[in-house]
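As structure tokens, the structure follows; a few thoughts come after it.
Complex shown without one protein chain; remaining protein chains in place.
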Amino acid sequence: MRKTYRFTCIVCPLGCSIEVEVEDGKVLEVRGHTCPRGKEWAIQEVTSPKRVVMTVLPVENGALPTVSVKTAEPVPKEKIPELMRFLASLKLKAPIKIGDVVTEWKGVKIVVTRGA
Amino acid sequence: MMGFPNVPTLSYDVVVIGGGPAGMAAAIKAKELGLKVLLLDENDYLGGILPQCIHPGFGIHYFGEELTGPEFASRLAKKLVELGVEYRTSARILEIRNYSDLEKFVLFTSPSGLYGVWARAVIYAAGARERHAFEIGIVGDRVSGIYTAGEAQTLMDIYGVLPGKEIVIVGSGDVGLIMARRFALEGAKVKAVIELMHYPGGLARNVMILRDFGIPLYLGHKVVEVRGKGRVKKVKVVRIDENLRETGEEFWIEADTLVISVGLVPAVKKLKKIGVEIDPATGGPVVNDRLETSVPGVFVAGNSLLINDLVDYVAEQGEMAAEGAKEFIENGGIESRRWTRVEKGENIRLVVPHYLSGERDVYLYLRVSKPMEDVELRIPEIGKRLKLPVVKPAEMIRLKLKEEEIRGAGKLTVEVVRP
Partner (left out) sequence: MKTRVVIIGAGISGASTARVLSRYENLEVHLIEKAPDVGWGVSKANTALIHGGYDDDPEKYPTRARLCIKGNRLWHRWVKELQIAHIWNGALIVALRDEDFDELERLLERGRRNGVPEMRIVSRDELFHLEPGLTREAIGALWVPIVGQIAPIPAVIALVENAVANGVKTHLETKVRGIKVENGEIKGVETNKGFIEADVVINAAGLYADEIARMAGIDYFEIHPRKGEYWIFDDDVPGPRRVLFPTPTPISKGIVVTTEVSGHLMIGPNAQDLPPEEKENLATTKEGLEGVWGGAKKLWPNLPPRNKVIRTFAGLRPEPTGGDFIIKAEEEVWGFINVAGIRSPGLTSAPAIAYEVAEIIQRDLGIKLVEKEKWNPYRKEITHFFMLPPEKANGLIKKNPSYGRIVCRCNGVSEGDILEAIERMKFIGVKTPSVDSVKFRTKATTGTCQGSFCRPRIVHLLAREYGIEPWKVTLKGEGSEIGIGDVKALLRGDEA
């Protein structure tokens, strides 16, 4: 089945309106981009979109009640709910400092961005 | 004005008010320039609002890599400490007094007592406040479940409290969209983002959040009423026309939480009290290219100057203000052979700074009034033309002007027009 995806490119402030033509998971055509980076991004958005995920985790005895964390690398978009459920069961104890890896999930490091 | 308070006094070249990105960058720069500097921040920790902005997107220009808010803050804080900049947290300004051009007095309170600081220059970087539900005329029940985006963010990402589970967000600016993602990630249902304008208010990368989480965006709509008992139960939305007038078309959305994200206002009440002139377009002070206000020796940076969309520019403004303070203290004032006034032309909502000395290169920060495509940014007085494929009110334009372009111009009119 042929499908057209439309979105605004976020690679640079130009914000090109890009269209990607897809059939059976294969990219047929990319239109509307002005640079190769935009094209590459658009193809990835259609075939395997990824996001850096950030959240906070409760922490005991810290200066603040939570620490903030992020994934060390972007993770596939469709895996995010699973990752979030995994993180929901974590219990942390201070001291924790920025840059610490508190856990790993399917090989993705969970890195502290604000300590406690 | 009350008499001179009998409190312990301290003495510095420059006192920086606010320990967010603008204030920290200013204090670091001032120290590097050899000034004796004291930074004051009212929170218990440095960073201003950044520690609760846990999403990435910070620092691409300033640090050359993408960081989260807390990481950006911690980089600056680390540098501040390494340089030995003196700072105090939990220190809230009570009053600024301007005794003379080179004699400023700042009264502040802290858990160790009230102090007065004598300084030759003041850099004001106290950030902004959020507009709230009452300001935008929402009527109905006064119940729990109505939060500004920042308050919801503090509750979630500092205190670890989940405000609600069915969310309506008012305003499609960056903060509103980022909060939509935070709620959705934590398992809440974001039922709608309601935007008054007929175009989204945020950066494209944040508008993408709506697609990621399947959140409906209602352009040209507004929330007018909240009903509930104890807690929000439903909100009334009306469609508005091209002239932003309410049509009769309305509907209710059931939700337990209403997040208000309808813009920021520079927090400059204490500057107004010492007579600093305010630009109604930015809500912040009128400044020259050293970011000096109309009160000599009082400088301003960051969201107290104008609402920025990138922290990188906020930090950059902090440095500019510090350089200004240095020149002010050394020369007894900010000098120009001929000041050039910057004026707003077609489709320009705001532009900062307002006066250029022509003694150095500058950055102009500006916003357009309405979105346009394939336009030219022009300054006719100096024949400057810059092609822009697209301009949006949500995206601040930063334009570098060379010293020689400005010098002697007297007046520059910035406009965005179709060629």
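Letters are used for the chains, namely A and B, taken in the order the chains are written, and counting of residues starts over at 1 for each.
The rule we apply is simple: a contact is a pair of C-beta atoms (placed from the backbone, for glycine too) under 8 Å apart; a residue touches a chain by one contact, two chains touch by 3 or more.
Not measured: the values here are computed from a predicted model.
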#### Entry: Candidates B:78, B:92 or B:341 - the one touching the absent chain
B:92
### Message
Touching the hidden chain in the complete assembly: which of B:229, B:245 or B:387 does that?
### Response
B:229
### In chain B, positions touching the absent partner
2, 5-7, 42, 90, 92, 94, 107, 109-114, 129-135, 137, 139-145, 147-148, 150-151, 154-165, 186-188, 224-225, 227, 229-231, 256, 265, 269, 272
### Query
Since one chain has been left out of the picture, which residues of chain A touch it in the full complex?
55-58, 65-66, 84-85, 87-89
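Convention: only the chains that are shown with their structure count from here on.
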### Message
For the complex, give me every residue of chain B touching chain A.
### Response
44-45, 51, 54-56, 68, 70-71, 74, 156-160, 185-187, 203-205, 207-208, 211-212, 389-390, 392, 395
### Query
Which bits of chain A are touching chain B when the two form their complex?
7-10, 13-16, 49, 51-56, 58, 63-66, 68, 70, 77, 80, 84, 98, 113-114
